[in-house]
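Here the complex is missing one protein chain, while the rest keep their positions.
What follows is chain A.
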Amino acid sequence: MSEIVNVDVKLGVNKFHVDEGHPHVILKDNPDMNEYRKLVNACPAGLYKLEDDSSIRFDSAGCLECGTCKFLCGETILEKWEYPRGTFGIEYRYG
């Protein structure tokens, strides 16, 4: 089997302008775990994390603004999904 991927290293190569204190994606409190697991699998940035003690951890810094979580679970477990304010967020240099 191949190695476990480390997405954070990949995100580290990207250019982000993080809007400190203004998260653009917010998770509801106590989200439904079935829905959450979908996002653990689907988020290309691996931002929906499941810790070893099966607690959850999500941080929208590092978001690629791809829209996946909004489409999959927008109504169910996301409190808010919007684009970052102008100039902030991911800046693709190549795309």
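Going forward, a residue touches a chain if its C-beta (ideal position, glycine included) is under 8 Å from a C-beta of that chain, and two chains touch if they have at least 3 such contacts; residues count from 1.
One rule holds in what follows: contacts and distances are computed from a predicted model.
Trainee: Which of the following names does UniProt give to the chain that is not shown: "Phosphoenolpyruvate-protein phosphotransferase", "Carbohydrate ABC transporter permease", "Cytochrome c" or "Protein FixC"?
Mentor: UniProt protein name of the non-displayed chain: "Protein FixC".
Trainee: List every residue of chain A that touches the chain not included in the displayed model.
Mentor: Touch with the absent chain occurs at residues 2-5, 7, 10-11, 13-14, 17, 34, 37-38, 40-46, 64-68, 70-74, 82-87, 89-95.
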